[in-house]
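To keep things clear, I will list the structure first and then write my remarks on it.
Now for chain A:
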Amino acid sequence: MTRDPEVVRLVVIPGDGIGPEVVAATVPTLRTALEAEGHRPDVTSYDWGGERYLRQGAAMPADAADLVRKTDAVLFGAVGRPDVPEHEHLVIVRENTEGEYVARRPAPYGRPRRQRHHGGGDIRRPAHDGKPGMVRMRYTRRLVRGTGTLAATFACLLLAACSAGSTASGGTGKNALNIGLTAEPANFDFTKTEGAAISQALLYNVYENLVKLDQSGKIRPQLATSWTLSKDRKTYTFHLVKNARFSNGAPFTAKDAAFSIERVSSDWTIAQKAQMDVVDTARAVSPTELKVTLKRPSNDWLYRMTTRVGAMFSRTGVDKLATEPVGTGPYAVRKWNRGDSITLARRHDYWGREPHFASVTLKYFKDPTAMNNALLTGTINVIGTMQSPDSLYRFANNPKYKVIEGTTNGEVILSLNNGSGPLKHPKVRQAVRYAIDHKALMDTCWAGRGKLIGSMVPPTDPWYQNLTNEYPYNRDKARKLLEESGQAGRTLRLRLPTLPYATACGTVVKSQLEQAGFKVKLDQLEFPAAWLTTVFKNADYDMSIISHVEPRDMQAVFGSKTSYTRYDSPEFRALLKKADQGTQQEQITAMRAAARLLSKDAAADWLFLLPNLMVANKDITGLPVNTVSESLDLTGLGRS
Partner candidate 1 sequence: MIVRLAQRIAILLASLAVSSVLVFAFMAVLPGDPARVALGTSASDTAVAQLREQFGLDRPLVEQYLSWIHGLVTFDPGNSYISHTPIGPQISDRLQVTLWLVGTGMVIACIVAIPMGMVMAVRHRKPSGLILSALSQIGVAVPAFLAGILLITVFAVGLGWLPANGWTPPVEDPVLFLKQLVLPALSLGVVQGAVLTRYVRSAVLDVLREDYLRTARAKGLRPTQALLRHGLRNAAVPVVTVLALQLATLLVGAVVIERVFVIPGLGSLLLDSVSNRDLILVQDVVMIIATAVLLVNFLVDIVYLLIDPRLRVGAS
Partner candidate 2 sequence: MTPAPDTAPASAAGSPDSPGSPDDVLTVRNLDVAVGGRKLVEDVDFTIRAGERVGLIGESGSGKSLTALSVMGLLPEELRATGSVRLAGVGHDLVGADEARMSRVRGKEIAMVFQEPMTALNPTMKVGRQIAEVLLIHRTRPDRASARAAAVELLAQVGLPDPAVAADAYPHQFSGGQRQRVVLAIALANDPALLVCDEPTTALDVTVQARVLDLIVRGVQDRRSAMLFITHDLAVVATACERVMVMYGGRVVESGPVREVFTRPRHRYTQGLIGASDLTVVDDRGRLVTIGGSVPPAGEFPAGCVFRNRCAQATEVCATRPEWVATGPDSGYACFHPVSGSGTPGTGTPTNQEAGRG
């Protein structure tokens, strides 16, 4: 395939222990650095390391060398587990020329020192006789453009070489973890119940998918160890793990996978079920091989398989989904105190690596102050969703806690009714966008936490681009456009749901618009019932403020003229279709174009991206920085 010269292909190997954390922090830095140089990083993450050894018997797959061969650079975290023998796996990889080092653990540069067991960043120049040698750790960076020299150095994994930090003293640990969250699930059946609360608790923890999303938004293997795509890009062949079991004892086979996929169209009732409509057949070729044929190529489909529609169910475990979920994941539901908490207990018969915590209790708080107090008094160890950024000060400078701020998929948009009323006129919509000072708004109503976005794409999507400068704050321009539209005298109804960010931002929006000459009337609609009926179903509004938290929801929100935004653009729809059916590269290009079109047409105004704000005890590790999927992934959590 042709390569875009701007693209830098980066392989990331987070490894074990603190490796993933370090890497999670490093990748954004690298991205920024590369982007600043005009490069586009294309990151693939592999889960090689001690954990993989425990899970699958080998620290790297047999074709590891091939996989890294065609990349430009390798970012290596740390490997090593106290319960995995040293020297067990040496993977010898060919080296090329030396490269330059971006970051290195303290070690003298260039001095050949052979050290076998210790943690640390010994950096060794490779042997020159072409014979394979042991290289501990290399960070490489591509040379500045223009030189054209590529350095590719392959990492060799020596398991005990780096101290990976112990995730668990003693390995198994009877530790328990308490996490505070806000929205309690109505039941455990996300095939029939809308809302993200159920997936938050169960996806990846109790239920697993063939593929999952990692922290950087990349698709990773889960129940499927690998997959291939046919030449016509319509048939996926998945190779499944051999020894996974459901919590009811039944083994996981390709037949269950096919069953789960087919079930979506026949048994599910929520709107997301339409994401499986593109599937033509799903067939179990062997117990560990599944072939899925699509009606047409679809880039989106594999992505959706990482969401709830891709959850794997047991053929014998679907009769009581609302109360007894049966999945292959490392946790099972032990107890549900309605109105209070859900307790997940670690399974003994889980096929993969055991998570650190033997039990995780999700406690639900409607009141943000109560949740803060619960953390302060030790009732919970983590605040999973910080609803009131103003109270972060209590934890920010407190050495006992750490604050995590990342991104989510939650675009807080000022929805505009493209279909009727004054906002039908493009100039009015554009005027609205110019009239809003987004930075000031975010500072005022969300304590400055969050990220400004210019269209419906969060930074964790592959086609993200910064469009925040398309409509810079310009009150005069807004006023002028409003005049030109001829709609200046009309009153716009801003109908807000009773949600904290909406009520906080609503008054700021109103005042900013009024300063630009708009007439705005504010009212509140009870959420969910009243808002869903009035705004979402009947489109009886001019403007509203709502956060769309589903991932990759550009199509759902703007792709149909029956959607509540009433945005009707055949060009937009065509771009989306092209993105889905084209190659991965075409997908990126088309999606970017679609996002730009939305912005240009002022289909809505994007106020900001909700931050993922969490507060936790200092010793809790593995917390997800960015919310990329509906799941609150508990499997990577630990205590140092």
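Assume a contact is a pair of C-beta atoms (placed from the backbone, for glycine too) under 8 Å apart; a residue touches a chain by one contact, two chains touch by 3 or more; residues count from 1.
As a selection rule, all candidates are chains of the complex that A comes from, given by their letters.
Note that the structure is a prediction, hence the values are computed from the model and not measured.
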From 1 or 2, the one in contact with chain A within this complex: 1
Chain A residues touching candidate 1 - in the complex, by the definition given at the top: 186-187, 189, 192-194, 269-271, 322-323, 337-340, 363-367, 369-370, 373-374, 376-377, 379, 526, 528-529, 532-533, 536-537
